[in-house]
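Apart from one protein chain that is not included, each protein chain of the complex appears where it belongs.
By written order: A and B. Residues from 1 in each chain.
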Amino acid sequence: MTGANAMLAAATPLLWVRIFASALQVVAVAVGGPLLLGLMGKVRARAESRIGPPITQGLADLRKLVRKEAIRAEHTSAVASLAPLVLLGSAVVASAVTPLLTTSTIITGGGDLFVVVYLLLMGSVALALGGLDAGTAFGGMGSSRAMTIGAISEPALLVAILAMAVQAKTSSLPGIVAGTLAHPAWLTSPQWILALAALAIVVIAETGRIPVDNPSTHLELTMIREAMMLEYAGPDLSMVTAGEAMRFALLLGLLVNLFFPWGVDTSRSVAALLIALVALAAKTALLAIVIALIEVSTAKLRLFRIPELLAGGFVLAVMAVTAGLVIK
Amino acid sequence: MVAYLTGLCAAVLASLLGLVLPPRWRVRGSGILSATACVFSMASAGEVLASGNSYSLHTSLLLPFTGADLALDPLSALFIATTAVVGFSVSLYTIAYAAHTPNNRALVATQPAFLATLLLVPAASSVATFMIAWELMALTSLIALLTEHRERPETRDAAQWYAAMTHAGAAFILLGLILLAARTGEQSFASIAASRPLLSMPIASAVFVLTFIGFASKAGAVPLHVWLPRAHPEAPSPISALMSGAMVSLGIYGILRVDETLLGGGKLWWWLLVVAMGVASALFGALHSSASADLKRLLAYSTVDNIGLVLIGVGAAGALLANGQRILASLALLAALYQLVNHSLFKGTLFLGAGAVQHATGTRDLDQLGGLAARMPLTTTLFAVAALAICAVPGLNGFASEWLLLQGLLHGFAAHPAVTQAAMLTGVAALALTGGLTATAFVKAIGTGFLGQPRTGAAESAREVAPSMVAGMAVLALGCVVLGILPGLVVPALDRAASAGLAGGAPNSLASGLGLDLTSLKSAIEPGQLAAGLLAVVTVAWGGLKLAQKRAGFYRPRRTEAWGCGRELQTPRMEITATSFAEPLQRVFADVLRPNHDLEVTHIAESQYFVEAITFHRSVDDAIERVAYRPVISAMSWWGRLARRVPNGSVHRYLAFGFVALVLVLAALT
Partner (left out) sequence: MTLGFSLDLVELASGIVLATAVLTLWRKDLRALISALRIQGIALAAVAAALAFYIGDAGIGFVAVVVFAVKGLVIPSLLARVVRTDPGSREADPLINVPASLVVASGLIVLSFLVAGQFTGLLSDPVTRLAPLGLATVLIGFFLLVTRRKAISQIVGLLLVDNGVALVAFVLTAGVPLLVELGVSLDVLLAVVVLQVLVAAMRVRFGHLDLDQLRELHD
């Protein structure tokens, strides 16, 4: 048993502290998601010598959409109204249980990495079903592509998690984060770096960024995630957009915390939480800027080249696991 | 035990009633009696599972020479309980299903008989009893499969495949068990387990290989699965549900009972073989189910995939036990059994749902369906619950068992030989890809079959099915929800079954609930908390938005036309079909699926530069069947043709056969 885990087990803080911390995480992700996307848009615009919309544009859009009238396509069923709710709900619950700011979140024992994966899968399934509900050509096409990419990114994702969990001897996220805080040497070990590279590829694919998907395109034949959202308007669209932004911020936050956990609160004081908030904002913003700069300089892959990318992610993950077994 | 026997007798009686009662009473009388039989069996099995007691019974009445042996321990009780739950819903469902079927006597009579044999097999506790029960199950299921052969000629082809595979499998099991009984000199399971030291390792391995082939063919593991995607779709839907929800599980039961508890765990390579077959089944089944456009074929391949997951868990448990990791082995086996129980629940619902769809529309081709959500809301909801459960959406049962399976494999990494670790790694990778593919397959099934607009008149005019059919589905779907939110209800029972399923027993190490507290296992989740949180968020978001809408003066969502790419009219012909939904995946995995393409271009008579019609046809058939089975079949039919030439109707020739044979026998005797 590692010291960090013993420490984690020793003091489980009061329920209300954990609820507060989780609520703070949800708010941070909900506000941070649109801001991060706005920041990336800004960086891309500047790199392309444009001025671009302000960073807070995403939040303003959400505010506008919520006030609009709800419009649904005819022939849609309850799925069309449920899908945005489930997408948003899964993102909220996932951000409540992931140790973004603190290692003691609302769920007893803390979030589990597999649980976060399956919560996100739940959101994807909801979005894909929503895309099929109106019975239009593009919605279905988007669902089909998104599910395909999701399916082939899954092995890389879970094997990468396996590599980390074998290192940390648990798949519980707080356990992993506390472990890396106690053993900084893990972070430079080959298995950790390889697993993170694999995770990064999957995160790019799951959030639909370049080179897998281009979130700013509405060019009909190349859309993936956007195609599933075409039929949403008003409040529904606001939930879908917010949900997608939250997923993005959550995955980015997860990635930085797995690679660079410093700043995450383990002492459970309010001051530490605030420091953690600032640290998280800085870390994710930095990563978002890097991603934006990479996006500016790369082209989107053809749909049928994406398996190559994800298979590469899978090899990286397998290498991570074997490296973990070879190097002790 | 008394309740169990009462249940068994009630099921047999229900079958007889179905045979003799006049049509007016037949369906209801037999159905209610068969449901009662399930309640009795359930009560008996539930008592064993809750208390951990074992019962046994020997009677010299039923079978000559050996007598019949029946025993209930937690492992068999788990399978009986699962069968009883599935059987209960199927019995309810059959009442309305059969009432709308002409010539329903065969179905009404065979369904309880099949159910009775399914309840009997796990309780059989001697070689003779087990083989008799097993053969009765094969026979009743074959008859049940054939009940609709008048309506669909394809059924006969399916039945031939099924009969051939199931009897070959039974022959393997028989050989294995005879070898086992001969070498130990015992025939009741308890004494065989006691005299296990008499077995040498090569003999034990031979028994393992023989029985594993037989049981794996019943479980539908790749490459012995070929009968499954034929038989499940062609059987009447209640029978498909029983086959997939209960019969296939008995293959796993056989592996656990004979290869694990009777043979005592054995060698590491046995279980690595099981994991390898599990990985192959999981991937192959998931790929085919995501490529399928026939709803029941999709479900059948998904059964292959789920059995693969269970085999991965069973194999991991065996491998861990062979390495001496008793606690981890019991965790992996618990996960496998959980997955198996869940599979019975959601696959039962799904097959009954597919039956309801077929009943209402007359087709099971997803490309011909669509828009059923508005027309069959209850069926759609129940089907969707089960489909989401099988996709392992948190809050439903599939998630709980898949998570546990992942934990089992992850912690199995602690076991040392590098081969075991590689097996665990492969298992995780297979589990992951399978999970993604399953989600794709079932998003396709719901999205193209039930959502959108109806593509044909048959789907357009579909109506909700009768209440008893809905009730049948609802019982199982409710099970999916309950086992998803409160895994603590079943985990202790599963734990008892898992320790009964491991050679030498295992410590009851797991506390109730998924708050796993094993040494070196610190992960914990609370599916109930997750589901509650999710529900709370969804409700709050929904309420908040409603409020915001009201404040802005909007009361109901306005309905407008969907965006039709600039066209005026949005027709169902523009919808994506199940086949096109699966197209990207088919392209990615073309090396494994090997789809057949057929492009025909018809030119108009005057000029070859103008095209009159283009037909494009694509189908995905089973590559394993084509490569491994077709050559065998053609060789056999060649042999058959050859042999047919010998008897030409001449009496002299027939007499000559007898004469030659007699001379040869005498020559051999001298």
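Before moving on, here are some points about what is shown:
Here is the rule we use: a contact is a pair of C-beta atoms (placed from the backbone, for glycine too) under 8 Å apart; a residue touches a chain by one contact, two chains touch by 3 or more.
Bear in mind that the values here come from a model prediction, so they are computed numbers and not experimental data.
Taking every chain of the complex into account, the omitted one touches A, B. Note on the undisplayed chain: of the listed residues A:Y118, A:F138, A:Y232 or A:F314, the one touching it is A:F314.
In the complete assembly, the contact with the undisplayed chain comes from B:L425, out of B:A354, B:L425 or B:L593. Seen from chain A, the chain kept out of the figure touches residues 188-190, 193-194, 307-308, 310-312, 314-316, 318-319, 322-323, 325-328. Across the interface with the omitted chain, chain B contributes residues 417-419, 422, 425-426, 588, 591.
By definition in this document, only the chains that are shown with their structure count from here on.
Those residues of chain B that touch chain A in the complex are listed here as 290, 370-371, 373-374, 380, 388, 391-394, 399, 402-403, 406-407, 409-410, 413, 418, 421, 425, 428-429, 431-433, 435-437, 439-440, 443-444, 446-448, 450-453, 515, 520-526, 529-530, 533-534, 537-538, 541-542, 545, 548-549, 552, 554, 557-565, 570, 572, 574-576, 580-585, 587-588.
On the chain A side of its complex with chain B, the touching residues are 1, 5, 9, 66-79, 81, 85-86, 88-90, 92-93, 96-97, 106-110, 112, 114-115, 118-119, 121-122, 124-125, 128-129, 131-141, 143-145, 147-148, 150-155, 157-159, 162, 165-166, 169-172, 175, 220, 230-231, 235, 239, 303-304, 307, 314, 318, 321, 325.
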